[in-house]
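Some notes on the structure that comes next.
== chain A ==
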Amino acid sequence: MSLMTLRDLTVRRGECPVVDHVSLSVSEGECIGLIGPNGAGKTTLMRAALGLLPASGESTLAALPAPERARTAAWMPQAREIAWPVTVERLIALGRIPHLPRGARLRSQDRAAVEAAIARMGLDSYRARTATQLSGGEQARVLIARALAQETPLLLADEPIAGLDPAHQIATMEVFADLAREGRSVIVSLHDLGAAARHCTRLLMMERGRLVADGPPGAVLTPGNVDRVFGVSAYYEDTAQGPVFQPLQVTR
Partner candidate 1 sequence: MRLALGLVLLVAVLFVLSLLSGQAPVGAGDSLKALIAGDGTPLSVVMREIRLPRALLAAMIGAVLGQSGAAMQGYLRNPLAEPGLIGISGASALGAVLAIQTGLSLMFPLALPLAALGMAVLAVLLILALAGPRGASITLILAGIAISALAGALTSLALNLSPNPFAAADIVFWMMGSLADRSFTHVWLAAPFMAVGALLLASLGRGLDALTLGEDAAEALGIGLSGLRLRLILGTAACVGAATAVAGAIGFVGLVVPHLLRPAVGARPSALLWASALGGAAMVLAADIAVRELLPARDLKLGVLMALVGAPLFLHLIYKTRKEMA
Partner candidate 2 sequence: MWGCVRPSRIITLLAALVLTGAAAVAEAAPKRVVSVNLCTDQLALMLAAPGQIVSLSRLSHDPDSSSMAKAARAFPTNGSGAEEVYLLKPDLVLAGTFTAATTVQMLRDLGIRVELFAPARSLEDVPARLAQMGAALGREAEAEAMIATFRADLARLTTPPGRRPRAALYYVNSYTVGDRTLAGDILRVAGFDNIAAEAGLERGGTLALEQLVMLAPEVIVSGRDYPGQARAEEVLSHPALRALPGTRVAGTLTDRDWICGTPLVLTAVEKMRDLRLSLEAGE
């Protein structure tokens, strides 16, 4: 069953297409890494798919009415805004907003979802702390937990592991991979190609607004693609501990 389908999605800024006729389909159980150089249009693609930007073409997600869309897909933007000094627990609970009837307090199922998200991201000792006083990396984990608490079939995250230490980077990517194994789907945009190779089941490579490669990591991260799109040479090997990918030199 398709969770989201894009057909010829195009976003223009003036004359220039920032996202250029992108078509793809996302089904259950996928952990998708969205990769591409700076300015390739990754963020714009995700926002347009969610309907947060005006775009031509089709997005099944954007076509949904806002409340239903909020129950279908969770979005974690790149700008990690936390406007007020709320506790971590309260911040995570904001993810339940699409499920709450008007003016309702948290019900038992909402609390359960919040607990699950806290457990998954290992934030139990952070519950009562003020979110704005945490470090950047800790805030990122809290915001991911918020998206998890939303309990949607689809999760879109814009550079969620940027700024996290290695342990938490791996742990977070494993959370996403687990979600995929449980039948949900995740689309994360990444700059860390190594993490993308190791944890994602499918990669989408973008270049100048166009989707130039779509498939499993091995098929996408070919030396030709990596050189043409990223301008680097890289070491790639399928090891006993899974794929290892390491950019080596700038080729341009």
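These made the cut because all candidates are chains of the complex that A comes from, given by their letters.
Assume contacts are C-beta pairs under 8 Å (C-beta built on N, C-alpha and C of every residue); 3 or more make two chains touch, one makes a residue touch a chain; residues count from 1.
This one's a predicted model, so the numbers in the text were calculated from it and none came from an experiment.
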| item | value |
| --- | --- |
| Candidate from 1 or 2 that touches chain A, complex-wide | 1 |
| Residues of chain A that touch candidate 1 when the two form their complex | 47, 50, 52, 66-67, 69-71, 73-77, 79, 81-87, 90-91, 94-95, 97-98, 100, 102-103, 143, 146, 150 |
